[in-house]
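Excluded from the complex is one protein chain; the other protein chains are retained at their positions.
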Amino acid sequence: MQTLTRDHIVRWITHAAEVLEANKEYLTQLDAAIGDADHGINMDRGFKKVLSQLPSVQDKDIGTILKTVGMALISSVGGAGGPLYGTLFMRAGMAVGSKYELTPDDLVAMWRAAVEGVIQRGRAQLGDKTMVDALLPAVDAMQKALEQGGDIVAILQAGVAAAEKGRDATIPLVARKGRASYLGERSAGHLDPGATSSHLLLKTLLDVVTE
Amino acid sequence: MQTLTRDHIVRWITHAAEVLEANKEYLTQLDAAIGDADHGINMDRGFKKVLSQLPSVQDKDIGTILKTVGMALISSVGGAGGPLYGTLFMRAGMAVGSKYELTPDDLVAMWRAAVEGVIQRGRAQLGDKTMVDALLPAVDAMQKALEQGGDIVAILQAGVAAAEKGRDATIPLVARKGRASYLGERSAGHLDPGATSSHLLLKTLLDVVTE
Amino acid sequence: MKKLINSPETFVKESLEGMALAHPDLVKVHFDPNFVYRADAPVAGKVAVISGGGSGHEPMHGGFVGRGMLDAACPGEVFTSPTPDQMLEAARTVNSGAGVLFLVKNYSGDVMNFEMAADLARAEGIRVLNILIDDDVAVKDSLYTQGRRGTGTTVLAEKIVGAAAERGYDLKRLADLARRVNINGRSMGMALTSCTVPAKGTPTFELGENEIEIGIGIHGEPGRERIPWKPADEITEMLALSIIEDPAYTRTVREFDEEKGEWVDVELTDPPFQPGDRVIAMVNGMGGTPIAELYVVYRKLHFIAEAKGLKIVRNLVGNYITSLEMQGVMITLLRVDDEMIELWDDPVHTPALRWGV
Partner (left out) sequence: MKKLINSPETFVKESLEGMALAHPDLVKVHFDPNFVYRADAPVAGKVAVISGGGSGHEPMHGGFVGRGMLDAACPGEVFTSPTPDQMLEAARTVNSGAGVLFLVKNYSGDVMNFEMAADLARAEGIRVLNILIDDDVAVKDSLYTQGRRGTGTTVLAEKIVGAAAERGYDLKRLADLARRVNINGRSMGMALTSCTVPAKGTPTFELGENEIEIGIGIHGEPGRERIPWKPADEITEMLALSIIEDPAYTRTVREFDEEKGEWVDVELTDPPFQPGDRVIAMVNGMGGTPIAELYVVYRKLHFIAEAKGLKIVRNLVGNYITSLEMQGVMITLLRVDDEMIELWDDPVHTPALRWGV
């Protein structure tokens, strides 16, 4: 598959809302262990807002759609997740601009811009036990797959695999950003909720593309 | 036994303090069921105060001793129990005056005055599920024993028996005075804490006299 | 039992000490017997207003001592009425010669102890009148009970009567005002959780995971019914309607007749609320309720009052008369006239209530 269509993007967002609703409890439980027990609730609230705004933009270009998603998240999620995921989608939308279809190059450039936005906003580094631990390896893996001539599916498969690995790698880490950092050593031994939701988002995109 | 001595009275008060300490939990539990769970605590606090003041009056006349007990209770028990038991001992002390020994007549007259004081203060009637349900039958029984020529021991035995019967008779009653009255029908099925402590006080006097 | 105390025995005393240390400009504390009193007492020419009762209801009463409210407060042990020597010594301390008004919540212990104190004070030549507060509509039948308990109206009475005393009302007029406030005030509370008396160490009553008690007393006395949890709006409605639709309530109370020189029985009747009435509304937390929840209750109360034609002219939302750490809420509605509103608005400066100064 050499193009990711606007339709894919709309289905991604729609499906992501379902996946986050289904994982609301789970993400919240993860956040209960090392945070304040709201990550799933926040993400679910945010994507419900996204869903309510999607109809008004779903026949626009991909950039407009993603920026709308970003704005909806920014104005409804709150907490750390809101600005971070909001920035992720805003930057993704800005990167793709008014396109209706994305090439493999566009796809990787979009994710690169998105994740750089997250890092700029939250100033987390790899290993700080945050969503960056899933996102950054994912982008690097996508880049590598692209360079190796992979198509959309191959790129996303590489990204999801890396995100999953990165997510699981947060377990032994001691958090240095976000609420979990207040736990110090006690934060080790737990999955990071943000890394988990990041993996879910990427995986949902892959599922939509391959379904 | 035809005389109750000052020494009996001092030993009664001393022993009563021990008995109330031993029954602190029990009386409090009874009060928890239909009141505010403090009757044992209140009585114990009161008699501790009494004990601290007893040395300064124990070689005075019986009236002075009993009035001191009453004042100590009034100024340390609080709640309903404080004014009621305080009045009981104050009136008892006023009734016997400066005597150092009591005849059977004195004893009954003392209890009559004491219980009338309680009734005047609290305006409870027989059957209201209060200490009066133990005290009033006890006085009537003591009066009867006196009229039948009973000595101090016989009089007190009659009083204690009647108090015990009166105490147990509070179980089925619906309270009409004190906190328990707020329970309405729900107050039935429980022993009244005040009737229980009244019986203990009388019984302690009998024990001291017969020991 | 986990509490921020050192021991049940020292709790009341240390708490009073803390209050005196925190507000030396407002209050002083006397120990043995215990009472809190205005730092500037006695205030020349002014009738002294004294209240008191078991501890555990803070900020009431000690937190209401100060300009425009109480001259002294006598705290008993937790949930146990104070003793007459406390009120007597407090009266001696704050009486300026203009006499003393005791505001007494209607619990058998409080009533008896304050009556004894009044008798003792009068024996020393201090003029004293006692006015009872008995406003809790959860207690329906006065014939078969001690009568209604004194709850939320006590706070409003202390403010209004305190302001009147500050303005120079004489003892008789002040007692009449206090009685008028009482018969125009009605309250009802509910509990989500129990509380634990320190000396006992275990909860006063048990409520199930999903149970609430409607009509709770401020010492955890049982209420009208125990029901499954309901949304705040429904709870508010149960309490508010019980208050607003409460019929005329008649009972006999004991007051001291200065002319006759003896205690007399007085029959009092609370007139029911009528559309058009102006009211002061208090939404009072029982000690452990977040204030954000109290505002949820106030919101609904506002709409109910509106629908019933009652006009809330002033309000208090917060923890004023509590039951230790109990979670729950009490609603008080006090029908007011111009005089009471003016007195309400008068300056007050106490640890727990302050405005206009």
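Every chain is named by a letter (A, B and C) in the order it is written, and numbering of its residues begins at 1.
Simple rule for what comes next: a residue touches a chain if its C-beta (ideal position, glycine included) is under 8 Å from a C-beta of that chain, and two chains touch if they have at least 3 such contacts.
What you are looking at is a predicted structure, and each value in this text was computed from that prediction instead of being measured.
Peer 1: Going by the stated contact criterion, tell me the shown chains that border the hidden chain.
Peer 2: Within the full complex, the chain left out of view touches A, C.
Peer 1: Which residue among A:L4, A:V50 or A:A80 touches the omitted chain?
Peer 2: Once the missing chain is taken into account, the touching residue is A:A80.
Peer 1: Looking beyond the chains shown, say which of C:S51, C:T80 or C:T193 touches the absent one.
Peer 2: Candidates C:S51, C:T80 or C:T193; residue touching the omitted chain: C:T193.
Peer 1: For the chain left off this view, which of A:R121, A:K144 or A:K165 is in contact with it?
Peer 2: Answering carefully, the residue with contact to the hidden chain is A:R121.
Peer 1: Tell me where the left-out chain touches subunit A, residue by residue.
Peer 2: Where subunit A meets the chain not shown: residues 28, 32, 36-38, 41-42, 45, 74-84, 86, 121-122, 174, 176-179, 181-184, 186.
Peer 1: By the contact criterion defined above, which parts of subunit C meet the unshown chain? Give residue numbers in ascending order.
Peer 2: These residues of subunit C touch the chain that is not shown: 2-7, 11-12, 14-19, 21-22, 55-56, 58-59, 63, 192-193, 209-210, 212, 229, 231-233, 235, 287-300, 302, 315, 317, 319, 322, 324-325, 327-329, 351-352, 354-357.
To be clear about the criterion, only the chains that are shown with their structure count from here on.
Peer 1: Which category does the touching pattern between chains fall into here: line, ring, star, complete, or other?
Peer 2: other
Peer 1: Can you compute the centre-to-centre distance for subunit A and subunit B, using the mean CA position of each chain? Integer Å is fine.
Peer 2: 77
Peer 1: Centroid of subunit A to centroid of subunit C, CA atoms only: how many Å?
Peer 2: Going by mean C-alpha positions, subunit A sits 56 Å from subunit C.
Peer 1: Which residues does subunit C have that touch at least 2 chains other than itself?
Peer 2: In subunit C, no residue touches two or more other chains.
Peer 1: Give me the residues of subunit B that touch two or more other chains.
Peer 2: none
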